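Removed from the display is one protein chain of the complex; every other protein chain stays in position.
Each chain gets a letter, A and B, in the order it is written, and its residues are counted from 1.
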Amino acid sequence: MDTKTKAAMDQSRKDVKKQMKKQARKRFFKAMFARRIVIVGTIGFVIILLAAIFAPFLTPYEPDAMNENAQLALPSAEHLLGTDNFGRDIFTRLLYGARISLIIGVLAVILAAVIGIALGMCAAYFSGIADILIMRIMEALNSIPNLMLSLALVAVFGHSMGSLAVILAIATVPTYVRMTRAMTLRVKNSDYVKAAQMQGAGSIFIMVRHILPNIMSPNLVMMMSNVGGTILSEASLSFLGVGITIPTPSWGSMVSQGRGYLLDNPYISIVPGICVAVLVICLNMIGDGLRDAMDPRLSGEA
Amino acid sequence: MGKYLLKRLGQMVIVVFVVTLLTFFLVDMVPGDIVYNAAGRDDLTQEEYDQIYYELNLDKSTASRYVIWLKNLLSGNLGYSYVYRRPVWDMLKEKIPTTLYLSFLAMLISVPLGVLFGSISAIRRKKPSDTIITLIANICNCLPQFWIGIMLMLFFSFRHNWLPSVGFGWPARVGWERHIKTIIMPVICVALGGIAGFTRQSRSAMLEVIRQDYIRTARSKGLSNAAVNMKHMVRNGLIPIVTILGSRLARILSGSMIVENVFSIPGMGLMAMTSINNKDIPAIQAIVLISTIVACLAFILTDVLYVLVDPRISLDGSAD
Partner (left out) sequence: MGLITNRKEDKLVEDLLNIENIKTDFRNSDKSEIRVLDGVSIQLKRGEIIGLVGESGSGKSMTMLSALQLLPGNGKVKEGTVVLDDNGKNLLDYKPNSNAMRDVRGGRIGMIFQEPMTSLNPVMPVGEQIRESISEHLNLSKAEGKAKAIEMMEMVKIPDAADRYNEYPMQFSGGMRQRIMIAMVLAAEPDVLIADEATTALDVTTQALLLEMIKDLSVRTGISVVIVTHNLGIVARYAERIYVMYAGNIVELGDAVGIFHKPYHPYTKSLLKAIPRLDDPIDRVLVPIEGMPPSPANRPTYCAFYPRCKYAEPKCRELPKPELFEIFPDHFTACHLTLEDFVTKAKQADVSLSAVRPPKKIEDTVCIEVKNVTKSFTIYKGLMKKKVAEFNAIEDISFFVRRGETLGIVGESGCGKTTLARTIMRMYEPDRGEINIFGTDISKMKPKELVPYRKNMAMVFQDPSSSLDPRKTAGESVAEPMIIHKIYDDPAEMSDRVDELFTLVGLDPMMRDRFPHNFSGGQRQRIGVARALASNPSILLLDEPISALDVSIQAQVINLLEDLQSKMGLAYLFIAHDLAVVKHISDKILVMYLGRVMEEASSEDLYRDPIHPYTQALLSAVPIADPVIERQRSFIELQGEVPSVINRAKGCPFCNRCRYATEQCFAECPQATDRGGGHMVACFNK
């Protein structure tokens, strides 16, 4: 084969590759957004995300700027959703509160997934003592009710954003470990891993080349569906007064704060709660879409 | 079966042991000088300080304090609460029944309703009734419990004054009418999330069953829809629901924590909050431990239920 035709072949192969990638992407998005509700969820999420990012440009107020002249004001042109008992603008605090929810939610999920995947793979791949040890600890961790565990951990690690993310992560680690372990075992017993082993491939080779890529997508789906749950947990913690340190605005603590003024300005409590619900619903919708796109078995179902 | 239970109890002992380790060393890491917490005030003389210091065995290593704690635990001594100035066990004896009562009532409502809605939804898949049930369940599943509580309170107590917002009491003390009035909102609040969860999970469990080959076999026998649904579908669909039931039961002491907080119900959840806020270490340890033991028992109960609903387990080697 002369160089010219070879170059032409390489070029056409590259084109094919590009096209395959494009097709795969198209199929993915088509499956993901096959249901209208996923599109709605995604739009909702993008709006909340943008609002959180551009919070300073969307409001003239500072989130913790108190105004003694406008305490417990009802909604008006000046204060879209009124003010709280310190005269802080509710709308502004909502925007900044979204940042807290999103950052803690995403951070906690990533942390939990990284730890969970690593432990789960170790448990499945090395079996024996490592497996027993990891799984027993996970079982114990899983037996402590989540909220109890989080509360106890808050008492130890405090209320900063970082520690809250760690605390919320610890509570969900066992789910990742269990799923990763099961998936790893399945992949480990598959014929393609056997084929590699029969050629003399080592553990690291198989882990990196076969196991990791194959356990990633279910984990991604689970991560996506866990973000919502984690945001709910964070809101619950801050509602109970053990979340992020006051006066940093957080939706959960805002609801709690409004309890005393339900008759004066019910919006202080109502709106943040709705915000939590809407954000979690949107995230769950995206999660469902992602599951549809990544699991061909479920397409057309549910 | 008996042997199997024994084995599961054995496993539970291991888990609880690991949990005691986790709890003790975790709570032991709580920052700050616990001598002041234990004393309940800051103005201690050196003498008083030293006395408490030794009483708490703070001069000994963490490991030996763990051993002492464990020994006390085994003899039924859960410690002495810094805040309430009473043995923790006495406190728990008062609080646990309230929480259990609230949670059981909520489960009594949420399990049958959830399974019912889930089954209807699965049988009528992709029909309007399914869409509506699924949508409502999905939304309810995302509503924060504390927010539902406050909204109920806003509507029923503040706007209309139909129900009291706080002040739970046992019928013996406050009479039945008052008791029922105080319990309605908390129970609804806990049950709503439960119904939503059970609906979603029963639906997917039933859908999984519907596409099994034996359902087709049952239809090919000429059985009526009702017979296929009741004898074959629901019976098999219940098996995974047992697991969900188990995980709900496991949270029976902690699941109502937020609601107790919203409606000021003096249960374990409220006690937990108080203990955390006051760094009442013996109480925290006891609460975490008790709720874990209850969770473990719930898991064992799940396994027993499993054996009852699924003959495959007791027949399989793993169960004997």
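Everything that follows uses one rule, which is that a contact is a pair of C-beta atoms (placed from the backbone, for glycine too) under 8 Å apart; a residue touches a chain by one contact, two chains touch by 3 or more.
Predicted, not measured: the structure shown is a model, and the values here were computed from it.
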Residue among A:S163, A:N214 or A:T245 that touches the chain left out of view: A:N214
Absent-chain contact - pick from B:L5, B:L21, B:L73 or B:L223: B:L223
Absent chain, residues of chain A that touch it: 12-13, 16-17, 20, 24, 34, 190-192, 194-201, 205, 209-210, 213-214, 299-300
Touching residues on chain B - with respect to the absent chain: 7, 10, 125-126, 211-214, 216-225, 227, 231-232, 235-236, 239, 309-312, 315-317
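Quick note on the criterion: only the chains that are shown with their structure count from here on.
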Between chain A and chain B, centroid-to-centroid distance (C-alpha), Å: 24
In the complex with chain A, residue positions of chain B that touch it: 14-16, 18-19, 22-23, 26-27, 29-31, 138-139, 141-147, 150-151, 153-154, 158, 204, 207, 250-251, 253-255, 257-258, 261-262, 272-273, 276-277, 279, 284, 287-288, 291-292, 295-296, 299
Chain B-touching residues of chain A, taken from the complex the two chains share: 136-137, 139-141, 143-149, 151-156, 158, 228, 232, 235-236, 239-242, 252, 255-256, 258-259, 262-263, 266, 269-270, 272-274, 276-277, 280-281, 284, 301-302
